[in-house]
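Heads up, one of the protein chains got dropped from this complex, but the rest are sitting where they should.
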Amino acid sequence: MTDAFTTIGLISKPDDPAVAETLGVLCRDLLARGATVLLDETAAAGFERPPAAVLDRQTLAARCDLAIVVGGDGTLLNAARSLVDAEVAVLGVNLGRLGFLADVSPEDMPERLGAILAGEYQEERRTLLHAAIIRDGETLSESDALNDVVVHKWDIARMIELETRIDQRLLNTLRADGLIVSTPTGSTAYALSGGGPILDPALQALVLVPICPHTLSNRPVVVSDRVCIDIRVYGSEDREAQVTCDGQVNFLLGAGDLIRIRRKAQTLRLIHPARHDHFAIMRRKLRWSEQP
Amino acid sequence: MTDAFTTIGLISKPDDPAVAETLGVLCRDLLARGATVLLDETAAAGFERPPAAVLDRQTLAARCDLAIVVGGDGTLLNAARSLVDAEVAVLGVNLGRLGFLADVSPEDMPERLGAILAGEYQEERRTLLHAAIIRDGETLSESDALNDVVVHKWDIARMIELETRIDQRLLNTLRADGLIVSTPTGSTAYALSGGGPILDPALQALVLVPICPHTLSNRPVVVSDRVCIDIRVYGSEDREAQVTCDGQVNFLLGAGDLIRIRRKAQTLRLIHPARHDHFAIMRRKLRWSEQP
Amino acid sequence: MTDAFTTIGLISKPDDPAVAETLGVLCRDLLARGATVLLDETAAAGFERPPAAVLDRQTLAARCDLAIVVGGDGTLLNAARSLVDAEVAVLGVNLGRLGFLADVSPEDMPERLGAILAGEYQEERRTLLHAAIIRDGETLSESDALNDVVVHKWDIARMIELETRIDQRLLNTLRADGLIVSTPTGSTAYALSGGGPILDPALQALVLVPICPHTLSNRPVVVSDRVCIDIRVYGSEDREAQVTCDGQVNFLLGAGDLIRIRRKAQTLRLIHPARHDHFAIMRRKLRWSEQP
Partner (left out) sequence: MTDAFTTIGLISKPDDPAVAETLGVLCRDLLARGATVLLDETAAAGFERPPAAVLDRQTLAARCDLAIVVGGDGTLLNAARSLVDAEVAVLGVNLGRLGFLADVSPEDMPERLGAILAGEYQEERRTLLHAAIIRDGETLSESDALNDVVVHKWDIARMIELETRIDQRLLNTLRADGLIVSTPTGSTAYALSGGGPILDPALQALVLVPICPHTLSNRPVVVSDRVCIDIRVYGSEDREAQVTCDGQVNFLLGAGDLIRIRRKAQTLRLIHPARHDHFAIMRRKLRWSEQP
């Protein structure tokens, strides 16, 4: 038995009318069960008259002990980055299409909710990355990422040349469209499209996946998540390469900028219903069990 | 025995000091053999005092019967697009690194040159693509490509959604970073990095290679080069996707633009020394014969 | 309008009780429409009392103008090899699971049958391969293949070394588990699992797909189907390599044996209902249209 939850924050996919109904049902259900409900601005927009207090994301993070995120995996990625520092537990409710992260359907929610509030759930710790853009020794910008940090060409037609160091040691130089550094969580997202392997979420590892590498033996490399990864883009002019975190946060690179990627100290508390089976979700999402 | 050549145009990689020496030797050698030599502006820039007439590319194309291109595969791609309509024979001299197209080294050139001018050579016909960007039924811009036409995301973080039709029939919709349409010539270039197969240059076929497709069964598809390929980018705003020909010519796409790709009627006359062996070049470039 | 069919041969998957009902319905329907029905031994086994003449496969092939094959793609591969020389038209009825070749379901059959018998159908010509095992200049054994000819290691733990020549010219040597030579028809079968591209059935091409190659740049190669492919297994002892046609016909190789693969002169007449769409079958079989 794990901790029970009493103050629940609601966060949702913005600007999606489909979300309003699910939010409404969920909010009424929580209030009926005696929970304190807080809404962030995305969730409040789903109500004509918000039935609970509306807070900015950081205040909500500080006050709730469980955040329920209604949307898809993209919404949860966004929420995870803003909630991880406050150590809030996070539960994802998907809008019809099973996600790797948002793995509870609106239909199952009423049945699951009582058990979860009462402390019957599974909690996993998911690793995040922290990426910093460093110029002349100073950090210009930084961001967390739950899925991946991608360094990729920008505003130019073809390949860029990347040098990667692992704990200061040269791993390789790479001519490619870019390089994906992915957590186990991200290994079923963009990294998989790029040809990377699937990492078990429990594995303390990262994978570096080259995007369309010129040299065919430049294959994905899996390393411990305790390493420091330094990436430089060679010979590029300003604005010819970009860093993207979770496909959502972007930084344009100047010539000579260093991208430093480390495991973030805080981990995400991801909540699943009891008897959650990650492999079963993979089999269903990747259609492993079906015969075409 | 094939036709002898008497008027030779010289084209070179621009702004590369390494090219000047090779050009000088080549030019003297051609004049000593009694050939008429014409220089385009890139080649003329390699001489303090150009030793032959300097013409713009189109006039040169109209007057010479053989163009010798000094540089790498990239220089030859550029030259090929500007020479193909004039049906000029094209020979590539590489600057030290063997190319798939520029397959004569400066060292071998003096020995090869006499034979080639005398008509002892092999001539291949290489297929080009023609790409047109069509908006509301009108062609906005168009370009040829010897290697590939690539439709790819631009100025956005993640995937675009493409619909591809072959001779008006729906092939598929695709969520990906982009789609490469490649000739056999281009199949050893960017398409290979994207996971495509190698097409024999003699094959009358094209290959469609998805770049980092979301659906893992979206694999490269090889079709006849007689088809008409229509690609639309779905749901994109202006400037979220781009078309690139041979990595050198770019067009930004507006929402709803259609990209129509067909085989170009004219083919490139690519010249090789006698006893040229394309497979031997592949084995050497792709290091098939070596043991690591 | 194409030719009408009057004499119909029935062939089925052997030893499958599920096939009997479909065969019974089909046979009654054909007789009711006035067709002459012939059964081969596999189909006859589906009836307690065969309602039509029972013939061996070759006699059936000689007498019927359409063969309906009830089973899956595997049954159709087997039937195709035995019917191709007689130039019989072949139609595949699948048992519940859509096939690339057996693309009519038992449920749709009654509705389709009248039209097909009346000559309303599409006819495609599918290329087959012919493989010969040659020792000391003599052909030891030979077989046709509609999907693929595979040369693979046998009874040894690791890789074999293969030398491949295209029209006598060395393509490469290859250390691998084997090499798949596939028709366009076979490109969606084993060759796809091995990392090969999809070839349009209309394309006059073959693809060579290495199985687990030691050198990572040994990628699939697509060549014209007019070539002669010669494969030798190097340094192997007797019985260390095998040739398999369509996964169904096997020959053990002796040391030094040559495998010669050519396009077969006769092509398979594959029948589809009118308005057949091969791309639609690919989208459905490969789940291109679905969102996971």
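To keep things simple, chains are lettered A, B and C as they appear, and every chain counts its residues starting from 1.
Please note the rule applied: contacts are C-beta pairs under 8 Å (C-beta built on N, C-alpha and C of every residue); 3 or more make two chains touch, one makes a residue touch a chain.
Because the structure is a prediction, the values reported are computed rather than measured.
> Going by the contact rule already stated, which one of A:T36, A:S141, A:T215 or A:N250 would touch the omitted chain in the full complex?
A:T215
> Touching the hidden chain in the complete assembly: which of A:A18, A:L140 or A:L203 does that?
A:L203
> In the complete assembly, which of B:I11, B:L76, B:L174 or B:L286 touches the absent chain?
Touches the omitted chain: B:L286.
> Provide the residue numbers of chain B that touch the chain removed from this figure.
Interface with the chain not displayed, on the chain B side: 97, 216-217, 219, 285-287, 291-292.
> In the full complex, which residues of chain A touch the absent chain?
These residues of chain A touch the chain that is not shown: 166, 169-174, 192, 196-200, 202-203, 205, 207, 215, 217-224, 277, 279-280, 282-283, 286-290, 292.
> Please give every residue of chain C in contact with the chain that is not shown.
155, 157-159, 176-177, 190, 192-195, 211-214, 216, 244, 247-248, 250, 286
Basically, only the chains that are shown with their structure count from here on.
> Quick check: how many Å separate the C-alpha centres of chain B and chain C?
The mean C-alpha positions of chain B and chain C differ by 37 Å.
> If you average the CA atoms of chain A and of chain C, how many Å lie between those two points?
The mean C-alpha positions of chain A and chain C differ by 46 Å.
> Compute the distance, rounded to whole Å, between the mean C-alpha positions of chain A and chain B.
Their C-alpha centroids are separated by 41 Å.
> Which positions in chain C are in touch with at least two other chains?
Where chain C meets two or more other chains at a single residue, that happens at 217, 219, 286-287, 292.
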